[in-house]
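Pasting in a structure now, in structure tokens, and then I'll have a few things to ask.
Note that one protein chain is taken out, while the other chains of the complex remain in position.
== subunit A ==
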């Protein structure tokens, strides 16, 4: 416990972590400003413009309805030769109701569950960077050698650093998350665009907050593990960038079957309580190869399991490296 308390003190005292928190808060403020701007309801002028566009669309439909329907059916027939199930609903065309045209900004109630996932990547990356720099600084300054002459049990030293980083980011995640949700609600309130908030919506927001908190803890610990292996903050960030480009970008797009097991989709799945992606499937037909997109899902469970396995493996490898590697 003593060692753990000391590590927590050091984590909190690090200037770079304090600056990282300020940086996160700065970005949150920018996002809140964006929320306020986008939550402004339609003005009278905009409503009048939309009304005029609607009226013109209704008039056009009344005058040319038969021609539009005939053209639609002709296209539908042509496409049914290759895809018999195609149905373009030609008879149901037209401008629709005026309400569907007067779409103002989505009320807060309808996007509350998106607030934390939208900012979640920032928090997760920030936690990772704090974890990396927490341990990498010890190696680059040589202080780790000094530390080991006071506490030579490497397993204990490593364990406390991993644990302390995970615990230390909890208040950061909670406070910034609360500011993000509360601030977004306030921004929408100022524009009288909150909508009807129910208990279920707040429960969803709370569940999202817990998921984000667990991700933040996990990535802080992952940062310490990666930092232990590479010993340099810049190298760790470089590895992350390289992973994003090579694995997520190139390999993920080349071998689409890999995507459900890559970090980005699984991170999104945990943040958003499940996510989906499009996979291209091509089939040979009488007119040649026809490709179409199929929507696939990555569940929350898939995300949790995949990320947990990654965390456990990397933390374990780093522990082995730390125990065996010479400290110069």
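Going forward, a contact is a pair of C-beta atoms (placed from the backbone, for glycine too) under 8 Å apart; a residue touches a chain by one contact, two chains touch by 3 or more; residues count from 1.
Throughout what follows, contacts and distances are computed from a predicted model.
Student: Going by UniProt, what is the name of the one chain that was not included in the view, given "AzlD domain-containing protein", "ABC-2 type transport system ATP-binding protein", "1,2-phenylacetyl-CoA epoxidase, subunit C" or "Lineage-specific thermal regulator protein"?
Tutor: Checked against "AzlD domain-containing protein", "ABC-2 type transport system ATP-binding protein", "1,2-phenylacetyl-CoA epoxidase, subunit C" or "Lineage-specific thermal regulator protein": the hidden chain maps to "ABC-2 type transport system ATP-binding protein".
Student: Of A:72, A:90, A:122 or A:148, which one is in contact with the hidden chain?
Tutor: A:148
Student: Extract the touching residues of subunit A with respect to the undisplayed chain.
Tutor: Considering the whole complex, subunit A reaches the absent chain at 2-3, 5-6, 9-10, 13-15, 137-138, 141-143, 145-153, 324, 326-328.
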